[in-house]
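The complex appears here minus one protein chain, its other protein chains still in place.
By written order: A and B. Residues from 1 in each chain.
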Amino acid sequence: MTTTRRVLYVLAILAVVLGIYGFGSRLLFGERDVHYGSYVNWGLWVAMYLFFAGMAAGSFMVASLDYVFDIPLFRNTGRYALWATVVTLPGALILIGFDLGHMERIWKVYLQPNFTSLLAQLVWTYSTFLVVAVIALVIAMRGTRTALKPVMVVGLAIAIFVSGGVGALLGVNAARVSFQNAMLPAQFPVLNLASGIALLLVMVGFFGVLADPERRIRLVRVLSLTLVALLGVKAYFLWVDYSQALYGQTQEAVAVAGQVLFGPYAWAFWVLQIGLGVVVPAIVLLMASTSRRPPLAALMGVFVLVGLAVGRTSIIFPALAFPEFDGLTEAFTGPHLGLDYEPSLMEWSVTLGVVGLSTLAYLIGTDRLPYFKRTPEVAS
Amino acid sequence: MTRDPGATTVDERPEACGLSRRNFVKLSAIAGGSAAFLGGMPGFANLVKAQESVVEGANQYPLVDPANQVYTVCLQCNTGCGIKVKLLEGVATKIEGNPFHPMTMYPHIPYETPIADVGPVDGAICPKGQAGLQTVYDPYRLVSVVKRKPGTKRGENQWETIAFDKAVSEIVEGGDLFGEGHVPGLRESYVLTDKDLAKQMADAIKKITDAKEAAEKVALVEAFKVDFADHLDLLIDPNHPDFGPRNNQFTFAWGRLKDARKDLISRFLGAYGTTNAHGHTTVCQGSLYFTGKAMSEIYTDGKWTGGTKFYWQGDVGNAEFAIFVGASPLEGNYGPPFRVPRLTKNSVDDGMRFVVVDPRYSKTAAKAWKWLPAKPGTEGALALAMIGYLIDNDRYNKAYLAAANEAAAKAVGEPTWTEATWLVKIEDGKPGKFLRASEIGLADKELRPLSTDPEKTFEFDYFVALVNGVPTPVDAYEQDPARAVRGDLLVDNQVLSGITVKSSLQVIADSAHEHTLDEWAEICGLDAADVAEVAREFSAHGRQAVADIHRGVSQHTNGFYNVLAWYTLNAMLGNYDHAGGLIKASTYKADGSKAGQPFSLKQGTGGIAPFGTSIIRHNEKYEKHSLFMRDGYPAKRNWYPLSSDVYQEIIPSIGDAYPYPVKNLMLYMGSPVYSLPAGHAQIPILTDPKKLPLFIVIDPFIGETSMYADYIFPDQMYLERWEFQGSHPSVAFKIQPVRNPAIDPLVPDVTVFGQPMAMSLESLLLAVAERLGLPGFGEGGFGDYGDFVHPDDLYLRMVANLAFGEKEDGSDSVPDADTDEMAIFASARSGIRPSVVDMDRWSRIAGENWAKVVYVLNRGGRFEAYSKGYTEGVLPEPETTPFGFDTTQAAHPFGTLINIYGEKTYDTKSPMTGEHLAGYAKYYPAPVSVLGEPLDDEAQGFDLRMITYREIMQTKSRTSSNYWLLALRPENFILINVVDAQARGLKDEDVVRITSASNPDGVWDLGNGRIVPMDGKVRTTEGIRPGVIGFSLGFGHWSYGSVDFIVDGTTIEGDGRRMKGVHANAAMRIDPYLGNTSLIDPVGGSAVFYDTLVKLVRV
Partner (left out) sequence: MSEHDPATRNGAMTRRGFIKGALGGGALTAITAYEVFAIQPEPATGEKLPPPTGPTSTLSSADDQTDVLERMRVELLRALDKPRADRRWVMVIDLRKCVGCHACTIACVSENKLPPGVVYRPVIEEEFGTYPNVGRRFIPRPCMQCDNPPCVPVCPVSATYKNEDGVVVVDYPECIGCRACLTACPYSARTADFGLTYTQDAPLAAGLIAGRDAGAAYEKASNFEYGTEWPREGHESPIGNARKCHFCLHRITAGELPACVTTCIGRATLFGDANDPTSLVAGLIARPNVTRLKQELGTEPRVYYLT
């Protein structure tokens, strides 16, 4: 086992251990110890749910490069990407499940759904997506590519839909001007693809994935350039969003944008999302030499993922932190009625736990499953 | 009576057309994100198939059932609105207004409405009333007597629970209770019990007091010592017999107290024989009451006497124009549920307009036509400015003021009249006493029978008024229409047989003309045009204009004269007893004093008639006291011949042992340390057992003052106990709300006189009475009526009196409760234990009146019909003056002479300077020390005038436990004008300390090692006069469950939510001469809240 793997195992297990407190508190005392509330009613968990779901969808898209479009360069990456989908998606579902006041009633969404509700639509499509992904995985494990393709196509369609849906989930809220952004639904598929690519870059960069070192370098190069391109698009989106907002009409949009760009958490935006998430990776990945140092490229992939994760939070928190009426928070005060939100220890703990579980699942799977043992068949 | 429960609240969602739904699902699944936007369309949710809903079915709502409702009286503030307590298995779960009570409905519902029909009828109450549950179900309530842990000092907050009986025996018998040496018990001062001896002593002392010459006094004192040689040990100080017996060394003080409990306490203290029973009036709106007293003095048997401690308020529901001065009826006052609906309806629907005079832009000001942010302390100046304007512009009610006696008043249909036309003697420029007819040979003195005993006579000397320039004798109470006197109004410096005289109105006019309108406006810091406009409006609505005043007027060093000025201004309109003018409170008598009432509470009272000087030196003239011969002017502390219940004097006087030392202080429902200005100055006294040997407090909490007690006796709180709340001057109707137990008390039972009863004020006083064997308690305590062994023996009898009414023939009594009402009555109270509510005991005590008693209690008291509050007008033909028109009057009028010139006031001398007081409206600048000297705080750099105010969501020291209310306002702040803030570089949320000349550190020193700084958060606003800052009442606690304390060795953690904010009373100015007391109004007795200059220091 490579040192990277060992380190990852340790970190993942550590994360899971740290997660135990959060899981325990949530299961025993419900939402007593959370910090999100009634005005900022979606917190870290929802943001991370979006992020995980994004990775899952993105990875599936990436997998299709191998399993659907048979792009030679991507041959063999498919199974890793597909596996990534299968380990991240449950993480997403745990996070959103914990966010419910009555988790135990989740079944109602299946038995008595209200399909005008995007949430219902998403739960359903994500569930279908999970099923399809698993089927695809099973078939792929059997190695019968012919049967795999149609399943993958369906999955791909769903992957794109869920990506759009998430954006819409926010978009439909007439209440929230800063969600009223035609671009949101369009943005998510792109961002998700980016996270998928980044994830693959990480896998390839850290764990080889490909036997042939030459192809690996080429792949890293291609992934790097694609990622840079997508980062370019992401940067464009951000610019459009906030410039629109700032020159924009409503005082709320301005306030929200201001919050993100110059508010107390501006550092997260500039340092993590822009600096770490875009500028640094872009520069490093553009350098041809980088592809000769796959681990470095992989690290950049990690940076990009972090940037994307932070991006999710800056879409949600500031928008909710803007009061519907001035003076509302003074009119009646109390726990969960504040506008400044910082995730509680318990929320962090749960999030960490989920990250740990997914990573662990990924590692164990790639280690133990015969699927990853078989030497890749050579292209005819 | 609820609706037919067939109706359900949440219905079946309409059956959806499955197909269309399925299609829609497909559609949305494919269309992806875009489908989402369909979600925005209405009604789609309803396309979903409905599943059985748990919230289907019959409507459950037991609280609407009258059998789960008890009508009683709120005490979340002193307004005392009627409330309806809704119960669920004996637990109070919701409070509503009692619609029978005029406070909560406008108009209130007819008293005869069957109780069964009133289940769903609720009146309106304020947020505090709604939150009352949190006052009663407060986790920090004491449920056992606690004693200061021996070996610890007062205020260290270490306690031991102690059995009730043991505690009672300790406070009565005394002994070495704390390992600090002997502590005198209550028995030690219960020495003079012989009624005859007491009578003789009292008479002898009266002679000493009445003696004019010093030498004569000395002689009489010596004679006294000889005459009572065997009994001198019963006196506090034989050299000053006028101090009275040692019984006076037991002092009982209270904060919030109402009838029934008051009757119990007076009975107890009367039996014990102490004169020291003092309430909190002067911390409240003292000078309002005592100016009222001065203005209601009656000329009987040749002297001014019998003035009643009361005040007037505006009948704002019927006014066309009103001025609120230092009053905020929308936030505090008496009280929002009563006054607000009248104001909002009247002003929004009926075009009434009002003005608010207040340095702060209050919520009342927010609804006002005009806001006049006059400088604090210049209220009197503003009133005089307006009086001057009315006189100069001839816009006052001459017909009213011309009436010099009752006959003349009646002739013009007026219930009241004044001395406006009476002639006042002017000695070296100063107005003095009224001219008497005999002095100018106008009429001889007449011998008239004494009112007290018609056998004896006194010499009656007529007053004098000019009628068309002709001197005319005046008898204020002359009934004979033929002898009605309508005098000349403005009589200036006339000389009648060598005596210079002016009419009273002229004296007032001169006072008003001390300055021009512009100068007055300048003094008040207002725009002269505004003042003129308000004066014009004020005089443009006949008698339906009124100036309504409260604490902002009375709690200044010039409080008495501010109040007098505003009441005089009202007299210029003659609006007294008129709808829309000034009215007074009226309540049903329940003490058995009315002929025919079943139980006279006088029955069985057997104690001595208490006599001697009170520790606060009220109702007594300094220069007549033996101490005057010793000390001369200035007196060591102020004396209060014109006021009483001088709260801020009680503890400091004990501290100074002036006039004599006190051994035991029992404090009930008061928190002087928290509530008084400069209350911190009392801590060193309370913590010193040498100054105050035994300090007993009756209080459900370890509060800011009870924390210094030696013993704290818990109490039944307002939803658990009896009290007759009475009324307020804003209410025209005759009422008597009865507070009665609605829930089972949280305190345990104790046994007194062999009876189980809840631990409370009652059980304590009864237990002490039992131990001391006080007359009027125990077996046969009520004489012919029987025993007094349980609180119910008193309270049920009082309810019976109330139910019987005030007509001897019983024609005024309430109907009997029918069986239906009886059943509701019993079941509503079924959750309460027999020691508190016992139908058998109750019906036995109430006797034949039982059914009527139930009728009254079912309605939470007795309330007159809405229509009975006002009479119809009385003047037949409209007159020419704007004041002549026919107006409706108050049905319960004040109805007699109103002293706008107080001869008795003039006749009173300052105990500091020996000078006569002014008897008329006059402007004195504030603040001044008790010696009348101005303060130089401004020179010391104290640059902001501090005021304080109520917010509707807090009451004094006792609602910080109401977490619901804290959610509305978790902490108060220091209100400051934006300009002042900028000048000091302050912005919102900055924390600053409030310091003053008498508290330069800006702290509360709790005397237990803890220092509480007066740090508050800045809140900038445009809504306060620049140069003035304000803070609201009720926050900044340092006890009352906010900090840890120890009981029986266990530390009980405090709740930080209860201590937020700042309470700046400790910054309020200490009088430089008194040293341990706030600034005071020496005449009206008010403790001064608004005359302190402070400095804000950033922390």
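Everything that follows uses one rule, which is that a contact is a pair of C-beta atoms (placed from the backbone, for glycine too) under 8 Å apart; a residue touches a chain by one contact, two chains touch by 3 or more.
From a predicted model like this one, the values you see are computed outputs, not experimental measurements.
Touch with the chain that is not drawn comes from one residue among A:19, A:54, A:78 or A:113, which is A:113.
Considering the whole complex, the residue from B:718, B:795 or B:870 that touches the absent chain is B:870.
Contact with the omitted chain, checked across B:627, B:965 or B:1033, is made by B:965.
Across B:194, B:210 or B:350, the residue that sits in touch with the chain not pictured is B:350.
By the touch definition given at the top, subunit A reaches the unshown chain through residues 29-32, 34, 37-39, 41-42, 99-103, 105-106, 108-109, 112-114, 116-120, 123, 172-176, 320, 323-328, 330-332, 334-337.
By definition in this document, only the chains that are shown with their structure count from here on.
If each chain is reduced to the centroid of its CA atoms, subunit A and subunit B end up 66 Å from each other. Of all residues in subunit A, those touching subunit B in their complex are 112-118, 121, 124-125, 160-161, 164-165, 167-169, 171-172, 174, 185, 331-334.
Within the complex formed with subunit A, the residues of subunit B that make contact are 21, 24-25, 28-29, 32-41, 44-45, 47-49, 51, 967-968, 970.
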